[in-house]
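For this depiction, one protein chain was excluded, whereas all remaining protein chains were kept in their positions.
Note that the chains are named A, B and C in the order they appear, and that numbering of residues resets to 1 at the start of each chain.
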Amino acid sequence: MELTRRDLLKGAAAATAGAATFRAPSIFVRRLTQTSAQDNTIKVGILHSLSGTIAIIERSLHNAELLAIEEINAKGGVLGKKIEAIVEDPKSEVRFFKEKAEKLILRDKVVAVLGCYTSASRQSVLPVFEKTNSVLLYPTLYEAQECSYNCFYTGAVPNQQLTDFVPWLIKNVGPKFYLIGSNYIYPKETNREVKALLAKHGGQTVAEEYAPLGSTEFSTTINKIRAAKPNVVFSDLVGDSIVAFYKQYKQFGITAKDIPIATPITTEEEIRAMGPENAIGHFTSFNYFQSVKTPQNDRFVKAYKAKYGEDRVTNAVMEAAYFQTYFLAQAIEKLKGNTDPDALIQEGLPGQEFQAPQGKVKIDEKNHHTWLWARIGRANADGQFDILVTSNTWIRPQPWTKVLYPDKDCDFTKVPKGSKSGTITTKT
Amino acid sequence: MIGLTGLSRSQLIIALAVIAGFFVFPLYAGAFRTDQLGLFLCYVMFALSLDLIWGFTGILSLGNAIYFGGGAYFIGLALKLQYAATHATRYGEGAIPDFMTWNGLTEIPRWMRPLRNVWFAAPAGVLAMGFLAFVFGVITFKRHIYGVYCAVITLAESLIFEELIIEKQAYTGGFNGITDYDSYSGSLHFYWVILAVTVFFFWLSRKLTTTHFGMVLRSIRENELRSEFFGFEVANYKIFVFTVAAMMSAVAGGLYAALNGIVSHQDIGPILSIEGVIWVAVGGRGTLIGSMVGAILVKGAQSLLSEQFAWIWDLLVGFMFILIIVLMPDGIMGALLRRARRRRAIAAGRMPAYEAARIEETPTT
Amino acid sequence: MTTRILETHGLVNIVSGHTIIDHLDFDIEEGELRVLVGPNGAGKTTLIDLITGRFPPTAGQILFRGQNIAGWPRHRIYGIGISRKFQVPTVYENLTVFENMAIGLRGHRRAFSSLVFRVTSEHAAQIERILAQVNLLARAADEAHTLSHGEKQWLEIGMVVASEPRLMLLDEPTTGMTRDETNTTAKLIKEIAGARSVMVVEHDMSFVRQIANKITVLHQGQKLAEGSVREVENNLKVAEVYLGREKISAAP
Partner (left out) sequence: MAEAVFAQFLTGFSIVAILLIISLGLAIIFGVMRVINMAHGDFIMIGAYVAYVLQYYLHLNLFWAVPAAFVVLGLLGVVVEWGLIRQLYGRPLETLLATWGVSIILQAGIRLTFGPELRYVKAPDALSGEFPVPGSNLPFPYFRLFIIVLALVLLLMTYWLLYRTDLGMHVRAVNQNRAMAAVLGIDTRRIDSAVFAFGSGLAGIAGVVVAPIKTVSPIMGFKYAVDSYMVIVLGGVGRLAGTLAGATVIGEGETVLAFLFNNVIGELLVFTMIVLVIRVFPQGLFTIQHRRTENL
C-alpha cells in the first residue's frame, strides 16, 4: 500500500512537470514522436467532413486532394517517397474537427494537414496547429482578415472575387443591390465589403437580409425581393440554402433577365444539385470554372471524371484543394525531404508556384495567402459557366482588403526568429 | 469512509480502483488520449445529470445541452476576453475578441466586463444556468407538462438558444463559436481537476438518489399521479432535481470549454442532448454507474470506430445502439446490476430498504 | 351528536358538456365506514377525484371538518388528512414493497425535508406492522410488479394506511380478488375503520354486506338512496335503476 502510493506520487510529479511545459513539446509528444520517424512514406492528413451537413460540398475537396496525391505518387512520389493520405471524418462538427486535428498531429505525426471547409472548422483547429506548430493548408474562399503562421490559405479572399465583380455588375446590370446571405460571419463580412464597393462605385443597397443556416424556405424572401425591385440580388447563401433559393426563385417566376443573382460562392456543384435550368443566366465570380480553357484544366477535369464518375463536375474550391496538395509536395521537394514545420512554413511553402487548372498560381511570399485569377461567369444551360471576364493577370491576395482597411496587411517575413506573433502590420 | 459513501466494502474497493485507474491513465496514454479522456469525463458528468432527471425522475429533456453549453459559453467567453486582452490575435486587433471586432464593436460591452474574471464567470455561469433551469422548470412542471410534450418543449427551447447564439454573433462568436483562447489542453493538473469534480458529482448524485428524496424521485417516475395523491408536490421535486442537474451540466460544460478550447453552438443544440440520452440508455438508466459507463463507451466507440472505419462508423454505431436497446432494455449496467442484485437478494433472503443501485424498467412518461 | 368529517353542498362537475356530478349533497361522519354503490357512470370515482383534488368541481362546496377544500391542490388536500386508493391498484411497480410503504409514510413531503429524512427503526416497525396486517410481510423485499393483482390491492391499501389519513377513500378495493381474498379484505377494512373515517366504493354486494353499516347509492351524479343495507336493498328506486344491469341483491 505504502509502496503504491509513493510510486503514484512520483509518477504524478513527473507527469506534472511534463504538463507544465506542454506548450513546448511535452513528454507525451516526445515519447510519441520517437515511435515513428523512419517511414518510407510522407504522411499527410486529410481532414474534410464526409458526413453531416457540410459533407455535401466538403467531400469534393477530399476527392480532389486524393486525386492529386494519386497523381503525385504515380509520378514517383516526392523524392522517391510515396505520400500516404490519412483520412479523418470530422462529421461537420467543430468539436470533431479539433479532436481529429489533434489525432492527426499528435498520433499520426502527419507532415501537414490538408483540410477544413467552413471558417468555423478552420478556427476550431487553428489553435491546435499553432500550439503544436504544425502546418494546415486551407483551400476555401473565406472572409479573410486572418493571418496564422501555421496556416496557408489557398482559396480566394474577397479582393480576388469582389473588387472587379461589383463594379462590373453596377455597370452591366444596374446599381441597386439586394443582399441576401446565410446568418454567419462569411456572408456578413462579404456583404460589408460589397457595400463598401457599392458606395465607392455609385451603387446602392436596397436591403440586406440573412436566413438561418440550412434554411430552405425562401418564398417570403422572394416576395420581398419582388417588392423591392432591385437590379441585382447579391447572394452569399451557402450549402443547401443556395439550391433551395435558386429553385424557388425560378418557381416564383423571377428569371435572370428580370433580376439576376450574383454570387461569389455558387459553384458547378450546387448547379448540378439544383438543375441547370434554375441557374441559367445568373452570375458567379470565381478564380476557376470547369469551363476554363487551359491544358492543365483539361487534364484535371478528365482525371477527376475518370476517378469519380463522368457525371461529376469540378469547382473552384476543389481546384484549390487539388493544387494545394501540389504546393505541399513541391515544398517538401524544395526542402530536400526536410519536413520540419518551421522549414516548411518559412522556406518551403512561401513563394511556391504551380501551373494550376485556373492558370499559374503562387503562394504569396509574405502573407500566406495565394495569388489567384479572377473570373466572372454566367451559368448556361449545361450547368457550366460562360466566362465573360478574366483578369489580365493573377491578383495579389489582400487579407485585409484595401477598400475597408487601406493600411493593413500581414507579413511573415519580418517575424523575429522564434516568435510567431506580431506579423500583422499597420502602415501609417 | 464506508459510511460516507454508502457503498459496501467491495464496491468501495472497485470504485477506488477505477478512480486510481483514471488517475494514472495520463502517465501512460499520451496527451491526445488524456485530453480525450478529460472530455469524456465532462460528457460523463453531463450523462450523470441526465440520469438524475431522466433515469430517476422520468423527465425526458431534449434540451439539457442548453445548460451544458451555457456553462461552456460563460467559461469560453471569460477565457477569450482574458486572452484577447493580452494577446494580439492573428486577426490583428488586440484587446477585444476577434468576433467583436468583426461585428463592429470597439470595446467590450459594459455588461460583459465582469466576465473577464474567470473566477467570477465560473460561479456566475453555474448560477445563471441554475436560475434558467429553475424558470424553465417552473413553467414546465407546474403546468403538468410531461412525457413527449416535455421532450418537445425542451427541444424547442434548445433550438431557440442555438439560434440566439448564432444570431447574436457580436457577443457569442455566432456560428463560428469561440475559439483561440488559452485552454487547459494537455494540462495534467486540469485533467485531475476534472476527475475530482466527476467523482464529486458521482458522490453527490448517489447522495441525492439513495436518500428518501431519491426514492420519491423514483416514485414520481413510476407513477406521478400516485405520488401527488400521497401529498408530494411533484412539480417541486422535479424543479429541484432539474435545477441541480442543470447546474451539474453547467459545471461540466465549463470544464469542457476550458479543456477543449472551443465553444460552439453545437454544444447548446439538441443533438448533444439526444446523444446524452443515448449514453444513458446504453449504459443503463437509473443506475448512475450506467450513465457513466454509457458515456465513455459510446464516445469511446465513436472515436475509435471513426478512426478505424472513417466511412461506415456511424452505420456501426446505429446498429450497435439498436441491438442494445432491443436486447438489453436496462442498458449494459442495468442488465449486469440486475443479475447481481438477484443473486444477492437470494443469498440474503431480505433486502435493505434502500438498494445501493437501483434497476429500472419502464418509466411511465 | 356526531360531527361530520366531510360534507359536500351542491357539488357539480361537468366535463365536455356532460354532467357527471349533479348538485350532490353528501356527508360522512367522523369515524364512519361508508359504502358508495351505483351503476357504472354514476359518478363514484369522479366524486373521489373531486374530493382529492384531481379535478376542481364546476360548482359547489366540499367541506372537510368545516373547511372548504374545493379547488385545493392535491398535496394540500392530502396534507389535511385525506388519502385515496385508486380503482386500478396503483403501486410503484419497480420499487420494492417496503419502499412502496416508505413512500406512503406520513411526513417529509417537502423536497428539502425528504433530503434529510431517514427511515428509522420506528418507521420500519410501523411498516412491518402494517405489512403484517395486509399479509405482505413476507414479500417486503420483492418488487411490486411481482405481486398478484390482489396483493397489489392490499399493498395500496397498506400504503394508504401508512399515510395515516383522517379520511380514507378506497376505490373498488376487491376487484380481481378471489372469494377468500375478498373476505380477508373485508376483515382488514373493518380493522382499519375503527380509528378513522373510510369511504369505500364497491360493486360486490356480498362484500358490501360484510362491511357496511350505511350505504349511499349514486345514480347519474345524484344521491338516489341512503341508509342501511336492508333499506337500500328494499328501495324501489334502486331496484329500478339496477333492473337489467345487475340486481343489487343478486350476489352469489
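One rule holds for everything that comes next: a contact is a pair of C-beta atoms (placed from the backbone, for glycine too) under 8 Å apart; a residue touches a chain by one contact, two chains touch by 3 or more.
Computed from a prediction, not measured in an experiment: that's the story for all the values here.
Novice: Touching the left-out chain: which of B:Arg113, B:Arg143 or B:Arg339?
Specialist: Hidden-chain contact among the options goes to B:Arg143.
Novice: Thinking of the whole complex, not just what is shown, which of C:Thr8, C:Thr52, C:Thr90 or C:Gln153 touches the missing chain?
Specialist: Per the contact definition at the top, the residue touching the missing chain is C:Thr90.
Novice: Which residue among B:Val24, B:Leu204 or B:Val317 touches the omitted chain?
Specialist: Answering carefully, the residue with contact to the hidden chain is B:Val317.
Novice: Just to verify: which one of A:Ile42, A:Ala55 or A:Ala101 makes contact with the chain not shown?
Specialist: Missing-chain contact among the listed residues: A:Ala55.
Novice: In the full complex, which bits of subunit A touch the chain not displayed? Write them out.
Specialist: 49-53, 55-57, 59-60, 183, 209-212, 214-217, 219-221, 223-224, 226-227, 240, 243-244, 247-248, 251-253, 269-270, 272-275
Novice: Just checking the interface: what residues of subunit B touch the absent partner chain?
Specialist: Here the touching residues of subunit B are 60, 139-140, 143-146, 148-149, 151-153, 155-157, 159-160, 163-164, 167, 223-225, 270, 274, 277-278, 281, 311-312, 314-315, 317-319, 321-322, 325-326, 329, 362-365.
Assume only the chains that are shown with their structure count from here on.
Novice: Which chains are shared contacts of subunit A and subunit B?
Specialist: Touching subunit A as well as subunit B, we find no chain at all.
Novice: What chain pair has the highest count of contacting C-beta pairs?
Specialist: Highest contact count belongs to chains A-B.
Novice: Using C-alpha centroids, which chain lies at the maximum separation from subunit C?
Specialist: A
Novice: Please compute the C-alpha centroid of subunit A, do the same for subunit B, then give the distance between them in whole Å.
Specialist: Whole-Å distance between the two chain centres: 34.
Novice: Between subunit B and subunit C, what is the gap in Å from one C-alpha centre to the other?
Specialist: So the centre of subunit B lies 43 Å away from the centre of subunit C.
Novice: Send over the residues of subunit B in touch with two or more other chains.
Specialist: none
Novice: Any chance you could list the residues of subunit A touching two or more other chains?
Specialist: Subunit A, residues with two or more chain partners: not present.
Novice: Mind pulling up the subunit B residues that touch subunit C in the complex?
Specialist: Touching subunit C: residues 208, 211-213, 215-216, 218-219, 222-223, 225-233, 236-237, 240, 345, 349-351, 353-355, 358-362 of subunit B.
Novice: Can you list the subunit B residues touching subunit A in their complex?
Specialist: Touch residues, subunit B against subunit A: 20, 23-24, 26-27, 30-32, 34-36, 39, 87-88, 90-92, 99, 102-103, 163, 166-167, 169, 174-177, 179-181, 183, 185-189, 260-262, 264, 266-267, 303, 306-307, 310-311, 313-314.
Novice: List the residues on subunit C that touch subunit B in their complex, please.
Specialist: Residues 52, 54, 73-75, 78-79, 83-84, 86, 90-96, 98-99, 102-104, 108-112, 114-119, 124, 140-141, 145, 159, 163 of subunit C touch subunit B in their complex.
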